[in-house]
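Please see the structure below; I have some questions.
All protein chains but one are shown at their positions in the complex.
Letters A, B, C and D name the chains as they come in the text, with residue numbers starting at 1 for each one.
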Amino acid sequence: MSEPLQKMEAASKLLELKHIDLSFGGVKAISNISFDVLEGEVRAIIGPNGAGKSSLLNVINGFYHPQQGEIWFDGKQRHSMKPYQIAYQGISRTFQNIALFKGMSVLDNIMTGRFTHMHKNMLWQALWKGPAEQEEIENREFVEHIIDFLEIQAIRKTPVGRLPYGLQKRVELGRALAAQPKMLLLDEPMAGMNVEEKEDMCRFILDVNDTFGTTIVLIEHDMGVVMDIADRVVVLDYGRKIGDGTPDVVRNDQTVIDAYLGVSH
Amino acid sequence: PSLSYRTGPYAAGGAPYADGYADYFTLLNERDGGIGGVLTAVPECETGYNTAKGVECYEATKGDGALAYQPLSTGITYQLIPKTMADDIPLMTQGYGRTSGANGKVFSHVFNFPANYWSGASRIINRIMEENGGTINDRNIALVYHNSGYGKEPIPTLEALATKHGFNLTLIPVDHPGQEQKSQWLQIRRERPDNIILYGWGVMNQVALKEAANIRYPMDQMFGIWWSGTENDALEGMGSHGYKAATFHNVGSDYPVYKDIQKFVVDAGLTAGDGSNVGTVLYNRGMYSAMLAAAGAANAQEIHGVKDITSGMMRDGLEALNVTNEFMAAAGMPKFGPEFSVSCSNHGGPGNVGIQQWDGNSREWKLVGDFEAPDMEVISALIKADSEAYAAENNITPRDC
Amino acid sequence: MFYRESGDFKKTYQKDSQTFPIKFDRWRYYFVMLIAFVVVPMFLTDYIANAVMIPFLVWAIAALGLNILVGYTGQLSLGTGGFMAVGAYATYKLMTAFPGMDMVSVILLSGLITAAVGALFGLPSLRIKGFYLAVATLAAQFFLVWLLNKVPWFYNYSASGQISAPQREMFGVIITGPHATPVAGYLFCLGFAVGLAWIARNLTRGRLGRSWMAIRDMDIAAEIIGVNPLTAKLSAFAVSSFFVGISGSLFFSVYLGAAEVTEAFGISVSFSVLFMIIIGGLGSIFGSFIGAAFMVLMPVLLKNVLVGAMGWPTDLAAHFEYIIVGGLILIFLIIEPHGLAQMARVLKEKLRLWPFPH
Amino acid sequence: MSADFLYTIEVILNGLMAGVMYSLVALGFVLIFKASGIFNYAQGVMALFAALTLVGIQTGQIPFSHLINAIFGTNIHHFGWQVPTLLAIALTIGVMVVFAILVERYILHHLVNQEPIILFMATIGLAYFMEGFGDIMWGSDIKTLDVGLPSGGSLWLEEYTLGWAAEGEQYYGMYLDKLDMVASLVAIVLVVSLTIFSQYTTTGRALRAVADDHQAALSVGISLRTIWVIVWSIAGFVALVAGIMWGAKSGVQFSLSLIALKALPVLMLGGFTSIPGAIIGGLIIGVGEKLFEYAIGPLIGGATENWFAYVLALMFLVFRPQGLFGEKIIERV
Partner (left out) sequence: MTTEKAPILAINNIEVIYDHVILVLKGVSLEVHEKGIVALLGANGAGKSTTIKAISNLLGSERGVVTKGTIEFEGKNINTSNPAELVKMGVVQVMEGRHCFEHLTIEENLLVGAYARTDGRRAIQDSLEMVYNYFPRLRERRKSQAGYTSGGEQQMCAIGRALMANPHMILLDEPSMGLAPQLVEEIFEIVKKLNEEQGVTFLLAEQNTAVALRYATYGYIMENGRVVMDGKASDLRENEDVKEFYLGVSDGEKKSFRDVKQYRRRKRWLA
């Protein structure tokens, strides 16, 4: 038995979607999709353009509300919640079209990721000296670890708008990591990167997964990456699920090959 | 100094007034070599009708030995009242400003003679009474007013008068700037008040008169305060024919002083503006105010026996001012305004107000009612109450006099 | 070469997050403070105080407040005039109702009252964005002015609705009213301006400030990260209004001494404060100050040059003032759309590279 | 019919007409917003400037006479001729086109791809500039504008409706202002033609593209320069129309520029990007504020129109944050 499968058996379900339906006006983005994510695994979502992958992530972190279906997270069923409440439950993500805060420096962007871990109220903050500063410094230390980890020390104080695309993606990952999430959703984190940079990103993702046990849900079009690092892969096409299983299973599934892969990878 | 406004939404009204004010002093300097041999300087400072700029102007000019201020804005007047009091500089507000400033005991440095918003209102009511055989019981009178401090001034007076004479008062506010008054005039059309009193300024006046003409309101039943009684306001010509307005100075340019102005100022190319305003109502008003200020200064020179007076002396001069017909005639402006005198306790004079009427044919204003006293009984009480409230709020002990 | 940051290493995060991390900047800051608190009062005349310094400080506070809302939180607001009016009228009511209350409390309380009003009018921002919100805040502007003009209780039933600030003193020094010395008024305002700037700086560099900026830059992403848009936006409205309220309060009590709501707090006030922050630089505390300085000083300067020195007729000068101020705004925007503060930053960077061009 | 009912009708009709007058101003805003995402604060001043220019040309005023007099000590103000109305209007349109070209060349051209608030700010700067410039060019006194538009209530309508009220009630017939009726006609023509222009022509589509993304528009070969000159010229023309209508009502003077404030709630209610929205928003605001002033105003002291228009628009916005007909604000990640 391969290593991923062992992991699967031991783990419990962190997230479970049951019969999710989502449509916009006439467009059915997701129809009747069920799948689960186990604690500590790397779960990939693949599928052709417009299949509904991003929409699915949006459902998971509460930005879209499915018309139908149940969502179970961490053993509890979720009833309509605001995205920020879901963030407090330990889900964080990156975006397909980079959604960094353009006017802030790299450091501030990542510090914003710590938002859910900071609690001092406005009055303390207005005074700064004392508790607020203390809290700030504690979190700053944590953020510096992330910055070291992602190897972006040199651009710490650069406004993110000036960074090249690839680095922005990396900063966005940093911001998501800063929240110390239970589950990390990554929407095409490696688009627009060359092999070397993709390797870096893979390294970060796998490290996070290993060291902190963070569960990862990943959308990616580079089959090389997906097949190499995912424990299990789910395949969507036109809002439907057409395949689910380990990379090996998916890779050889004829429907998947027809709909998406084209040739066997 | 004269704080003027030749820009902003009320520029069209501010410019001729400032011209008149400046031109008169130019005349004195050119013709008489100043007042009592001392050349006058009237620095002008642009406020744009903006209170904050008014303060800037005040501070900018007060250091240069300013004798009196002509702020030309009710808002700025309020601002300057405490400041001038502290700096011992008289504040001259002819026909505007704080009405209760007439109480010289409290407002030692405010001079709002010869007439104020309240005497204007009262005079208009009196006129309406005259025209209706002395009784206006149950008459419906509407006040259309600029919804600001200025426009609200006459309300207490009119309310007091309404109780006294038994007429019904309807209040119809119009918000700045007042380009759109459909609602107000539809309401008037519905309710058909017997008389309308207009306290407007700027574009509001033009629109009000136009709308009144549009609904064919009988113009001779409509009365404006002097700030609503200028050539600008009756622009429509025939549309406003018959419209009346209160005034505290005469109209037209048929006075000796105009010959001098033509000769010494206009022909010499020394006019403040482009000279096109000479003889208009607002120009006359500016000139008249200037004349009163000059009279005050001359008085001060006389009282204190010095030529170079200070602002404190100027105040004394104003407080002893006695404007008679002879005096006005000597100044080349016979019967230009009401006769009045100022005292320590009364800075407003008796508040005599005349009535002028717009003649659409000749496109000019004509005086149709003499300078007559308003209902001082009502007004005095109001002045007393308002000024005492101010004194209490600001810890001022009224002077004895 | 003059402007160095190398060799200036930070060993603690505390040091690294200080306001002026570079030594040269820090000294310059102390120097400015010294001038503001010690040197300026020595040379203060009535004119400089009342026409330049006090309005500058008062407007700077308003600009700081608006900058928190517009520059840091991205919520365009044109209700500043209305909120300043609330501050001013609150001060008037407090001063007349409790003659014994000291001025600092009066002003802080006025600020708090304005903050509450501001938060209330901030509610629509949860649904409405961008220019739509800007126009919606005009509803606040017009409504507040109407209300304060209409209800006589607010101006103690005086005939014209004017309010005047009675005389008050602190530690035996007269601060408001006509007998206040320019130095007293100036130092009083300066104290508030410095204190509030310090608070603004603290708030914007911490958690709350970051949540504001996140909302500004991308509200959806911010919400997904965990920022509650409701608290972020309303807190911005409240803090901003607090500042603006204090500014209105000082505007009325120390600067003008009397005010009437339709004249002093009209829509043009809202616009000019917006000017200040855009010219100074959105999202910059320093920018709020230079923006205010620009908008206060420019007309005074122009006036003094055109009328005073060149002897132009006042109306021509005033019209040219419009043209020049308008033209300068355009020129600044074209040269540096992100305001004078950004211009200073670029200059700094150039200085750092000097004498090499890049 | 009871007189009360008739009065209500009258208020509603007059509200509609007033709304049309607001729409005339709002249209100019919409055009520019649609074509560049710029919220053009200067629209009101443009109306003033256009009206001033029209009057100036018509009455043969010498531009900058005040300035010239001040510098050279001369005393000139008029050429002494009168220009026929139509010719004067044509010349004014020409001036507005030149104005559009200058604005593009010296301002917008340098601000491509900037954030909306910066562009907004630039238009404020422009407004300041033009305020001073217009006054220096034509003087700040009040001018009457006479292009032969009718004014006053329609007598025919008044007489026709006089008998409608129930017996014994006071009723004076329905009142409608002829100027307003003309304005309505003009507005209808404008709205229809502008809608056709923006909806069904290639240029119209390009306008919307520019508003969405300056850079991308450039990359497909849309010349921002041409587009902006066209749009600002049209907006200048709309401003002239608004200036004529409002100027006929209140004289041409500085306050004319303040009508922009009456157009804002209209804009926000109808949606910044919709030409029909401008007119429908105008109608709703017009009727709403007049009815409120009629029914509630007297109870709370009147002069409610200024703020009520905004509050009304606000209430609509809470339900449709992009205004009634505005383009939906796209929120996606």
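Quick note on the criterion: contacts are C-beta pairs under 8 Å (C-beta built on N, C-alpha and C of every residue); 3 or more make two chains touch, one makes a residue touch a chain.
All of these numbers come straight from a predicted model, not from anything done at the bench.
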Indicate each shown chain that the hidden chain touches within the full complex.
-> A, C, D
Touch assignment to the omitted chain, from A:Ala132, A:Ile146, A:Val160 or A:Leu261, lands on A:Leu261
Which listed residue, A:Leu38, A:Ile91, A:Met118 or A:Leu167, touches the chain dropped from view?
-> A:Leu167
In the full complex, which residues of chain C touch the absent chain?
-> 346, 349-350, 353, 358
Since one chain isn't shown, list which residues of chain D touch it in the complete complex.
-> 112-113, 202, 205-206, 208-209, 211-226, 327-328, 330, 332
What residue numbers in chain A mark contact with the hidden partner chain?
-> 24, 27, 47-51, 54-55, 96-97, 162-167, 188, 191-200, 202-203, 206-207, 221-225, 228-229, 260-263, 265
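Keep in mind that, in the parts below, only the chains that are shown with their structure count from here on.
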Whole-Å gap separating chain C and chain D, where each centre is the average of the chain's CA atoms | 32
Could you give the separation in Å between the centres of chain B and chain D, each centre being the mean of its C-alpha atoms?
-> 35
Multi-chain touching residues of chain A, meaning two or more other chains, are 63, 95, 99
Send over the residues of chain C in touch with two or more other chains.
-> 146, 220-221, 224, 313, 315, 318-319, 322
Chain D residues within the chain C interface of the complex | 39, 66-67, 70, 106-107, 110-111, 114-118, 120-122, 124-133, 135-136, 140, 261, 264-265, 267-268, 272, 300-301, 303-304, 306-307, 310-311, 313-314, 317-318, 321-323, 329, 331-333
Residue set of chain D touching chain B in the complex reads 7, 10-11, 14-15, 17-18, 21, 65-66, 69, 73, 75, 77, 135, 139-142, 144, 151-153, 170, 172, 175, 177, 246, 249-251, 253-256, 258-259, 262, 289-290, 293-294, 297, 301-303, 305-306
Using the touch rule from the top, collect the residues of chain B that touch chain C in their complex.
-> 4, 6-7, 11, 15, 44-46, 48-53, 55-56, 59-60, 62-63, 74-75, 78-79, 81-83, 85-87, 98-100, 147-150, 152-153, 155-156, 175-176, 272-273, 382, 386, 389-390, 393-395
